[in-house]
Structures are given as C-alpha cells and as structure tokens.
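Omission of a single protein chain aside, the complex is shown with its protein chains in their original locations.
Chain nomenclature is as follows: A and B, assigned in order of appearance, with residue numbering initiated at 1 for each chain independently.
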Amino acid sequence: MVWKRKHLLGMEDLEVDEINLVLETAESFKEVSTRAIKKVPTMRGKTVVNLFFESSTRTRTSLEIAAKRLSADTISFTANSSSVIKGETLIDTARNIEAMNPDIIVIRHFAGGAPYLLTKYVNSSIINAGDGAHEHPSQALLDMLTVKEKKGRLEGLKLAIIGDISHSRVARSNIFGFTRMGAEVRVAGPATLIPIGIEKMGVKVFYRVEKAIEGVDIIMMLRIQLERQKGQFFPTLREYSRFFALDVKKLKLAKEDVIIMHPGPINRGIEISPEVADGPYSVILDQVTNGVAVRMALLYLLAGGGSLLNSES
Amino acid sequence: MVWKRKHLLGMEDLEVDEINLVLETAESFKEVSTRAIKKVPTMRGKTVVNLFFESSTRTRTSLEIAAKRLSADTISFTANSSSVIKGETLIDTARNIEAMNPDIIVIRHFAGGAPYLLTKYVNSSIINAGDGAHEHPSQALLDMLTVKEKKGRLEGLKLAIIGDISHSRVARSNIFGFTRMGAEVRVAGPATLIPIGIEKMGVKVFYRVEKAIEGVDIIMMLRIQLERQKGQFFPTLREYSRFFALDVKKLKLAKEDVIIMHPGPINRGIEISPEVADGPYSVILDQVTNGVAVRMALLYLLAGGGSLLNSES
Partner (left out) sequence: MVWKRKHLLGMEDLEVDEINLVLETAESFKEVSTRAIKKVPTMRGKTVVNLFFESSTRTRTSLEIAAKRLSADTISFTANSSSVIKGETLIDTARNIEAMNPDIIVIRHFAGGAPYLLTKYVNSSIINAGDGAHEHPSQALLDMLTVKEKKGRLEGLKLAIIGDISHSRVARSNIFGFTRMGAEVRVAGPATLIPIGIEKMGVKVFYRVEKAIEGVDIIMMLRIQLERQKGQFFPTLREYSRFFALDVKKLKLAKEDVIIMHPGPINRGIEISPEVADGPYSVILDQVTNGVAVRMALLYLLAGGGSLLNSES
C-alpha cells in the first residue's frame, strides 16, 4: 500500500491499512536508533517546524530527535514566543511560518480542532501533536507499536484505559485506533471523569478498576493532571489513589502476561504505584523508545515516503 | 561588484550598488527554498550566533532557517538567558560569545546603537536585527526585494509609510533604503507619532492617511505596539483605527495596482482591516518568504561570499 494522506490529524479516520503501514515503517526505522550512526539522509534539506502552544518535553523532544535522525532541519516555536504574546492569531502565525517554506508543521494546541483549522489555511503537511481533549494520534500509534511488539498482534486483545477519560486526548486516540484494529477497549474511572455516551465509541464502561482490568492483556493508566484538579472531579488525590491507582494487588486481576502502559510523565504514587511503574509488566519506557520510531515513520511518510531501501545510507 | 563590508548595521550608509548586490544575491537564493532539498553547503562548518535581547519569533526564525539552508550551525541566546539575568554587561556577553569563534553574530537589542558598539569590541561580523528605534536593515532589504519583484524596479515609485513613525526602526530603515534607490517616500500618522524634522530624511509628511496614499504604488502599514501604548500618543485604539487604519475604502485612493506591506505581526482590525490584509493587493506573506532569501544573502555575503555558482551543490 502507498501512503496518500497529506496530514495526520487524528486516529478517527485512519484505515487499518494505513495504521499497519505506519507501524511497519516505524519498525524499520527503530533499528536506526540503535546504530552507532543514528542517522539516515532521508529528509536532508527538508524543514520541520514544531509549533507548540502547550508545553511539552517528551513529545517535542521525541519529534526533534526523530527529525534529526532523518537529517531534517528543525525549528521550534513555543507559546511564549513573541508573536503569540503580541496577539497574532493562530492562522496568521501559521501562514507566516508557511511563507518560510517548511515541509511539515507539527502543532500542539490547547484548542481541539486547531490542527484541522490550519489545513484550511496552509499548504504544508500538518501533524497533530495533541489538540485540547480531542486527539493525539502519534501517541496512539506509538502505543499500538508497543503492543504489537510485545503481543505480536492487536486484534482480539483486551485493553483497559483507566483514569480521566473525559479530558484525555490520549484515551480518545487509542479508543479509535485499538477498536479499529479489532481490540476490545474498556474504560474506567470516577463517574465524573467518564463522558456520557462514550459507549457509542465502541467501548465498555466500568466504574471500578477491579472489574475493568479483569482478564485484560493491556492496562493503560492515564495521568492525573494535578495542575487541573481543584476538587471538581474527585474529593482528594488520596481518595483517587485509593480507588483508581494501579498497584500490585489490583494488577493480579489482569492476565498473567499483562503489560502496563502510561503516556507519561507519571505521578508516582498517585495513579500508579512505583512497584508497578518499574515492575516487570511495565512497558512505559518502550513506549518512549517507540515514540521516536513512530514519529520518524510519520515524518517520512508525510514528506513523500518512497522506498525505504533506497533512502538509507 | 564585490561585497566589502564586514558588518550590516543599517541602511543609512548602504550604497546603491550594495543594495543591488544583496537583492540580486537574494533572488538567486530564493530558488533554493523551493527545491525538494532546500539546502546548499555554502556555510558548512560556519557558526552563526543569534543574540536576542528583545523577543522575536519571525526574525529569529527567518534567520535560523536562512542559516540552516546555507548549512551553517546556529546557536540562539535570548534575553532571559542566565548571563543576562546575572547582570553581565552586553560587551562582556558579546566578548564571551566571540571567544567561542563564531563567524557571524546577529543581534537584536532594545538600545539603538548596541550593534555598532559591539563592532568596537568583537572581531566577528555583526548583523543588526533591530536596535531600539534606530534601524532594522534586513527588514528594509526584504521589503525592497518584495517591491522589486512586484514592480520590477524601485526608482520612481511612490511609497507611503503609515503609523507610528517615531518608534519604528522599520520605517527608518525603509526611508533610508527607498530614498537612496530613488523612490519617493511619504510618511503619515498622528502628529504625536511623527518625529519633528523628519523632512530632513527626504520624506514628505502627512497627517491624514487619505492624502498620503493618494496615487502611491506601495502602502506600508506599521504595527501599533499595543504593549507600549498607554494613551500618551493617541486617545484610544478605536480612534486610531478610525483615522489611520487601512481599509478597503481608503485603499481606493492609491494606484490601481498598489501593493500593501506590513512587517508583521499584524493587529487585525487595528492598523489594517482583515479584508485588506488578506486581499489581492497584500504582499505581506511574500515579505516573509523574501525574508529568508534576504537573510541567506546577507549571511552569505558577510561570511565571505565568493561565487554562488561554485557554492551550490
């Protein structure tokens, strides 16, 4: 199959073949990062702009490393940059960047839909690196790559996503992706943090973690956004941890070969106990490693792809 | 002609031949940014330091992209960097940077004359990327390149610069540049924002926009620095907009093939109406594109130049 999409805005409309192509391309690129010379000339002379309106260490760094390993030039903009402070609109900022002839613009924005809006106004390829509570497709793809590596497949697996489902773009993108690939997806969390009607996305809803993780192959813990909580959604962090954190005891209810995922950064002792985060079932750091490979694959495919064989040095 | 200047501090003393050489070199480089591989090896192994004491998205990014397309290494310093916070003097900061053997130092500083001061203390080539209300020569050169592209020439054209003339380094540099090249320059704005005696720079002064733009080929709108205004210069933004903003109605007074420029970032609805900013006469985004080309030309010429033909890969 050949990649035809110009942008990557979300998992919602990605087809099975497209997901498979990204994962296979990422597998090929993964090897590059373990070489002594971690670099292929594939994107030499291409410009990738990172336009980040929300702070991020992990995603921005992962993207920057991915771009550099493909030999692309990278330029980073952050929300405290002056034009944003000076009150320029998102579209004007984007059109100005566009005028400098980048090949790909990667955007993270606090407003859901911002990346889609950009596609109407600029000609570059757009990658959504997280938009509000909407989607974070490269996170879902790196999660899927990690599961595929560990389990050999995605179809037929049982995945439980635990935590603040309402505000999580990671949850949404993974629900779209895993259900599309034939996995069973369960969500669990406090009733205040599970959107009404989420069953329509094809998931099973649980309000007790113990029930949700019974017999699952994968547990994905979401981060509690400490900076956002002010007691509206649950009484105290301590109460949240007591009922919803993943600890060794709860873990026993899952399958024996369960894997534990977390998009990071983790709050040790809040949504996940240190024993679990660092334990033998955790694949949290594999996710990070796979993040670089998936983003290399996405940049590569959106920049025009072509034969991987020819493009390696 | 051969480029002999070591620094680019302002338009005030640039000769006609020098301006033409920059514009012609920029035209050659412009093509590089439209290639699939947007890179020439011209400045491989050269180091360009961006030393920014005022925030900037556009100029800094434009310079970084220009340097990378020439294969130079770039290092960026910003005003919130620690040495500045720690109270080091400008000259000590610059001499320290110099000791790391950069080839070119690009400086933006809130004090007029800072780039000139540096030339007395360091050996590197200095590019002024904006100093107080004094000069911003690379902006004027990209403006001139844009006009030349659209009109085929600079000589004999009529240019109206509208807005806060007093505090605008963009206005000053363009006045020097366009008058030197034989264009007629008019300035207009509230009387409080037009410096007394500016006629000595060879411009015509107007206090009504309608009069200033009558029959002109080019209108250059300046940005109202919202962050600076506190009612000293005009009563309210609304009043300013009413009298000085460029809208479709006022636009009709100019020549039929007038072009509209703005150094950005624009304040939509304040100094320029969205219909005009996005309309058919606007060349605002061409200015941004030309900014990269002009800065490639400047870096190239100051780094030693040589035959462009040989330097391309």
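Just so we're on the same page, contacts are C-beta pairs under 8 Å (C-beta built on N, C-alpha and C of every residue); 3 or more make two chains touch, one makes a residue touch a chain.
These figures come from a predicted structure and were not determined experimentally.
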Which of A:218, A:266 or A:301 contacts the chain that the document leaves out: A:266
From A:7, A:68 or A:150, residue that would touch the chain that is not displayed: A:68
Residue among A:5, A:38, A:153 or A:242 that touches the chain left out of view: A:38
Touch list for chain B against the chain that is not drawn: 44-47, 73, 75, 77, 81-89, 92-93, 95-101
Residue numbers in chain A that touch the chain omitted from display: 33-39, 55-58, 61-62, 64-65, 68-69, 226-227, 264-268, 285-286, 288-289, 291-292
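Heads up, the rule we're going with is that only the chains that are shown with their structure count from here on.
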Rotation in the CA alignment of chain A with chain B, degrees, nearest 5: 120
Separation of mean Cα positions, chain B and chain A [Å, integer]: 40
